[in-house]
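Please read the structure below before turning to the comments.
Here the complex is missing one protein chain, while the rest keep their positions.
Here is subunit A:
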Amino acid sequence: MSFIPAPISRFFHRTASPPHFYALANRFIPWLTVLFLLLLIPGLYGGLIMAPTDYQQGDSYRIIYIHVPAAWMSLFIYVLMAVMGGIALIWRMKLAEVMLISSAPIGAGFTFIALVTGSLWGKPMWGTWWVWDARLTSELILLFLYLGVISLHGAIEDKRNAARAVSILALVGVVNIPIIHYSVEWWNTLHQGPTVSKMDKPSIHISMLIPLLLMAVAFKVYYAIALLQAAKLELLKRESSAQWVKNLLEKTV
């Protein structure tokens, strides 16, 4: 790690040390929870009550306020997992391994939500629960990648070895991410093209866009909270015989 300046390297090692991270997570979780509610409540109010009814889709379009943020999260978390996998493989950083495996169920949850809400939106609008089009199929593959990461990690007894295997799987699977993103442009899909990311002129009215963005940020903060909770558990499992856990137990008992 010689090409990283010493103070930065020291900062990372200190922050990434399990007891320090555990204490830091405890300090951050209440603030993140407040922030989450401050985003979620106006997001839901704006999306379900304030935003006007769509002139073509009626009120069924209100599924967008969870469907699109969940789909964004499903891609975002997978990319983060691949980055964590890279860090874990190169520097063998324990915290990166923990973050990678702790993210997998959360990412799988968001992928599942994107698929199910898409299906529930597709039925009244397209007339079908499911089609094997490029966008839907590649998102389903993403769900299998998440489940693959979870079961591979569970199948290998030694957690350091498991983390290596899972890191490689996460890195290889990242190929699927641009395929999902560009699927609606590369192929003729039943799924519509991008609405929001055309930044020059998003084809969505501002009163519908604001709650959508609030929900998107709220889901990001939720991910941070859920990740910290899962990482705390994973750290305790791995370090159950370490001195800092013994100290922690003496404090709580």
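Before moving on, here are some points about what is shown:
As a working rule, a contact is a pair of C-beta atoms (placed from the backbone, for glycine too) under 8 Å apart; a residue touches a chain by one contact, two chains touch by 3 or more; residues count from 1.
Keep in mind that, in the parts below, contacts and distances are computed from a predicted model.
From the set "Biotin synthase", "Sugar ABC transporter substrate-binding protein", "Heme exporter protein D" or "Nitrogen fixation protein NifU", the protein name that UniProt assigns to the chain left out of the figure is "Heme exporter protein D". The omitted chain makes contact with just one of the residues A:T137, A:T195 or A:Q229: A:Q229. Check A:L39, A:I63 or A:L212 against the missing chain and you find that the one touching it is A:I63. Considering the full assembly, A:L120 is the residue among A:L35, A:L120, A:L140 or A:A162 that touches the omitted chain.
Residue positions on subunit A in contact with the hidden chain: 48-49, 53, 58-60, 62-63, 66-67, 70, 102, 105-106, 109, 112-113, 116-117, 120-121, 123-124, 222, 225-226, 229-230, 232-233, 236-237, 240, 245-246, 248-250, 252-253, in rising order.
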